[in-house]
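A single protein chain has been omitted from the complex, and every remaining protein chain is retained in its original position.
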């Protein structure tokens, strides 16, 4: 499969640093989501490609897979126009665009425009898509748009039960003990 | 031609009541635009149909017709989520969506959520499209989406020089002295 | 208005040379259509841009304007793969794509691959769009795709009653006696 940004999966995935959670009863964490495949969509509510492509795709993933298997999370990573994209504005946006999946507001850095989780993952902009396997390891890190066909394939690859001792994605397998 | 909202053009068109103009050197007015066809797109920056359909269509009109002939104006008619759609947020939005035509911020009412120009024209929501002829008379008032083919035809109809003493649109002509 | 192929309208428009008419009770002709604006869409049933763009646009025009005002005609100008696009194949195509407006099959040349009407108008390929005014004069000749907004404007411009002695399109007027 072409055009994927493979990420070094040895690195432990940084936990989210979140100022507030929306559309949830209680805060989520990567740790608590072990056992599910997790799709994180980093976006800004005033980023055109997020609005016209990324978030509709995220909604489609949430509608296509069982939430017992795949968790879709929006991560609001504001790195520009901060005054325009505060929590009140985001809540209005989620309401108008009928986005019902959990959304985390990335914590402000205190020292610069890029918020903490965005910095920890080295994201280059929005939209950015992160895909974690059932063991909580980061398996895809993609900046920009991704075809539905490819995203569906990547998610499904992570959903499969794998033979003990192997760890495969995109046709490459490595021998590794499961977490 | 089908599906048009014909408006009583006898009524003088109310002038805009504007809190601030963006993307202009100096404020505009219907009075000062006499001689041009004027397309006004009432929108809210967090209204999905405005973002995905209305504003792209307005940009297309601005790109397709000479500005000497047709003036395209956005009118930000916020009637909900006021805290999320203030001037700072709108400026960020216009920047990100690369909207370069003049945008007027409709004046708040002081007594209710619907701003003044929106109320004066009896608009039912966003997007709403107003089309004025060269004499400053309101010739179309359309709530919702309009096909490009129909909008192009309506604008062109108003651009034509008409025989003295007649006044025609959509195949209907009325005898009337020009303003 | 931008991106138009203005055509020398002094030239009398050649009459269609037609092997067969489909979707009609009796043959049509430019001469008999005087008084209407006529949109002719030259296409080939196996031309992808005709199928995905041109013919859907032609259907939209037929649905948007009154047939008393605007006549939409398909012209099947086969200049390649002749064996694949005979009359039986075309009839199946029109049925499957639910094309209900009149379609003329351009007459084969006898000496080369390009059929007669296509040659008479100097068409460079398909889709090609011809637009005739109420007096039967060719006013637009466009090879390729045209935006709905522009096509709607061009048709509407030709629909307007014009002041005696003038003849205007796209902001240019010429003094000419009407036919």
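Miscellaneous remarks
Each chain carries a letter (A, B and C) given by its place in the written order, and its residues are counted from 1.
As a convention for this text, contacts are C-beta pairs under 8 Å (C-beta built on N, C-alpha and C of every residue); 3 or more make two chains touch, one makes a residue touch a chain.
What you see is a predicted model; the values in this text were computed from it and never measured.
Note on the chain not shown: across the whole complex it touches A, C.
Here the missing chain is touched by one residue of C:20, C:51, C:120 or C:145, and it is C:51. By the touch rule set out above, chain C reaches the unshown chain at residues 46-48, 51-52, 80-81, 83-85, 88-89, 91-93, 95-97.
Chain A residues in contact with the hidden partner, per the touch definition given at the top, are 1-2, 57, 60-61, 63-66, 69, 147-157, 159-164, 166, 168, 171, 173.
By our rule, only the chains that are shown with their structure count from here on.
Viewed as a contact network, the protein chains form an open path, each link joining two chains that touch.
Centre-to-centre, using mean CA coordinates, chain B is 33 Å away from chain C. Centroids built from CA atoms put chain B at 39 Å from chain A.
Centroids built from CA atoms put chain C at 51 Å from chain A.
The multi-chain contact residues of chain C, meaning those touching 2 or more other chains, do not exist; every residue touches at most one other chain.
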